[in-house]
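Mind having a look at this structure? Questions to follow.
All protein chains but one are shown at their positions in the complex.
Then we have chain A:
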Amino acid sequence: MKLAKINKWFGEKHVLKDVSLEFPAGQTTVLVGPSGSGKSTILRSLNLLEQPDRGTYDFDKLHLNFAKSVSRKQKLLLRQKTGMVFQDYNLFPHLTVLQNVTEGPIRVLKKSKEAANQEALEILSKVGLCDFAGSYPAQLSGGQAQRVAIARALAMKPEYVLLDEPTSALDPELELEVLRVLLKLAQENQSLIIVTHNMVFARRVADRIVFVEDGTIKYDGDPTAFFAPDNPDERIRHFIAAMTMEELEA
């Protein structure tokens, strides 16, 4: 999975400037950076919820050039290979937990209801929620809802799971429930791309850190070097210090 020289404008605002990134399979990439830096836009470009204006995108054998138009077929193909988890879950409120998870496999992958149900229950027990299969989203806590959303993404057997600030709407205890699930997935070598503000978690789970600021990539590499107190980049040192509140008393 590879983005090259991606550019995106929202009106007059140039939000992504020649962004090039590669996402090797089986790794956990964590995108960090200040709000409005463009990290969510990068993530949303990966499954074309946001379509860049210029640049190219390679995924397996699929090659997209955003200067030309992207066909509907390419779009749907790409979305089947990527799962998406949103900050505010976006579960389907009129469907049960089980139906939320099986909707994609049945409608998009055309699986039988029996097969889809069985797989969904397996995935739900993996995220610790098989007892909630018959519940409706409104009956769940935020942490449970987000774990269902992860199960919904996993049910499509995506090559990559994209997570857009998956725990920003949760209090710390519920956040932990979700992070445990993500850590487990990372350890199983599921390819994950996570946008987060949680530096402790980023450090723990990331195989690789990408620091985005002002629509450009300021750091792309090893987490240990990124979090090292002697990181030569002063801006990054400052960012980490702010996120971990090291300078609260300063």
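Basically, a contact is a pair of C-beta atoms (placed from the backbone, for glycine too) under 8 Å apart; a residue touches a chain by one contact, two chains touch by 3 or more; residues count from 1.
In this text, contacts and distances are computed from a predicted model.
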Not-shown chain resolves in UniProt (candidates "NADH-quinone oxidoreductase subunit D", "Cysteine ABC transporter permease", "GntR family transcriptional regulator" or "Gluconate 2-dehydrogenase subunit 3-like protein") to "Cysteine ABC transporter permease"
In the whole complex, of A:T29, A:N47, A:Q144 or A:T167, the residue touching the missing chain would be A:N47
Among listed residues A:M84, A:L98 or A:I193, the absent chain is touched only by A:M84
It is residues of chain A that touch the chain not shown, namely 47, 49, 72, 76, 79-80, 82-84, 86, 88, 90-95, 103-104, 107-108, 136-139, 149, 152-153, 156
